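Before any comments, here is the structure.
Complex shown without one protein chain; remaining protein chains in place.
Showing chain A:
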Amino acid sequence: MLNLIIFLPLLTGLLILALPASRPALLRWASLGGAGLTLLGSLWLWFSFDGRAGGIQSRTVTNWVPSIGASYDVGLSGLGLAIIVLTALLLTLVMVYVLSERERVKEHAFLFLLMGTGLIGLFSAQDLLLFYLFFEVALVPMYFIVGIWGGEGRRYAAMKFFLYTRAGSLAMLLSFLALYLGTPGTGGAAHSFSIAAVAAAQPYAGTTAAFWVMLGLLLGFGVKLPTFPLHNWLPDAHVEAPTEGSVMLAGAQLKMGAYGLLFILLPLMPQTVQRYAWLLAALGIISLVYGALAALAQRDLKRLIAYTSINHMGYVMLAAGIWGLTSNLAVRELTLNGAAFQMVSHGLLTGGMFFLVGILGHRAGTRNIDAFGGLMSLPRFAGLLGLLAFGSLGLPGLSGFVAEFQVIGATVGVNIWLAVLTVLGLLISTGLYLRVLAGVLMGQKPAELNIQDLNGRELWAIVPLAVLSLLLGILPAVLLEPLSNAVRSLAALGR
């Protein structure tokens, strides 16, 4: 089933390429159908996942490049599964959103579906080379999506996006190769790319080479996360990307880096991470505060939301640092749970925010926050924006609170000064979201601003995200339970 879910989007995409271009409606419904089936399949995986058993489930292992010990090895961990469901959901909602728009339907649908295969494959890969393969397969379509359907500066933004992420991923590839060469292989091959085998071998532990290997991984994952100072591509890519591109970028692609940080870096090099934990924690704190401050300085709503991603994903980097700074199991579990929760929560909230901002920008012809006001008169839009913004600023009862509370709570237990800085970031971002709400919803509605409330199709695209955020805020156990085993085994590492 997992294999089917990985390749279903790609197969749908190929089918769409084969269908006649003269019937765009058929193409759109076919792509929605493919994405929807993928979502159903991923939900089926979710409900058949045994949260108590832990480990890697639904595993398939076959030879891929036997002579160098790389295999097609996919399976589900608790966190991987959660992100796969999130990816499939966002992919489906994107298809709902574009159901009646966009030129060049064939290419559009194909690229999004190809990206879906890359992302789902990435979050289930248990082999480093396969992970890298899916990583790049997920990146390439985004280049075209930004470049073809983006705004004015799309070519520049697309190129910048691709060069940054590609430079990062090549650094990551070198580190993968170094890890591979440090791991004894099985069955004929001299070395192994298997994540489990590398984790068991712990190559380079305690050597100076380990720092460089870790740095390569940090560059790869850090660009994608994105963490300060590797974030520079993100605002451009987001601002130029079409709405649905921004949604996938923020909702699913940023999780590639976060996932790699928690589920590749920590288990493969726990000792090294512990040794340089202060570096990760510092990067996390800087991203968190810097992201919020930079967002505060923006007038363009889309750019503003883009910067808040740097703030939100900073918690994941901070969590990895806190994990390394302490060996207290309970604190480690708390911080990792928070980080994992943040990944899902950010996907829901920021995905929804980008939909709303995209719609607003499309209707009004501008995204400058000063051009808006008094949109309280649009009940659906105002309600959803309020809900998502309060979720993002960490209001209890919504998913963002559960995530950030856990990370900050763990930080308090480790270093009070780090925690103070975290709270500073939190305060800035609270002010930030309140300013967005005030600027867009309150005050006097400018006379020339005449826009419609959300239509049915748009509601279908956004409401599921808001509902899920609310659900996870009230019943976090829904997500925490499947995560628990994966998180527990990570927490116990390297002690």
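Heads up, the rule we're going with is that contacts are C-beta pairs under 8 Å (C-beta built on N, C-alpha and C of every residue); 3 or more make two chains touch, one makes a residue touch a chain; residues count from 1.
Keep in mind that, in the parts below, contacts and distances are computed from a predicted model.
Of the candidates "NADH-quinone oxidoreductase subunit N", "Cytochrome c-type biogenesis protein CcmE", "propane 2-monooxygenase" or "ABC transporter substrate-binding protein", the chain left out of this view carries the UniProt protein name "NADH-quinone oxidoreductase subunit N". Listed residues A:Ala167, A:Leu279 or A:Leu395: the one in touch with the omitted chain is A:Ala167.
When the missing chain is restored to the complex, the residue among A:Trp46, A:Trp64 or A:Phe211 that touches it is A:Trp64.
Summary of contacts with the chain left out: across A:Leu93, A:Leu133 or A:Leu288, the touching residue is A:Leu133. Across the entire complex, the residue among A:Leu177, A:Val198, A:Ala339 or A:Ala410 in touch with the chain not shown is A:Leu177. Across A:Arg23, A:Arg155, A:Arg299 or A:His362, the residue that sits in touch with the chain not pictured is A:Arg155. Although one chain is not drawn, its touching partners on chain A can still be listed: residues 63-68, 107, 129, 132-133, 136-137, 140, 143-144, 147-148, 154-155, 158-159, 162-163, 166-167, 170-171, 173-174, 177-178, 180-181.
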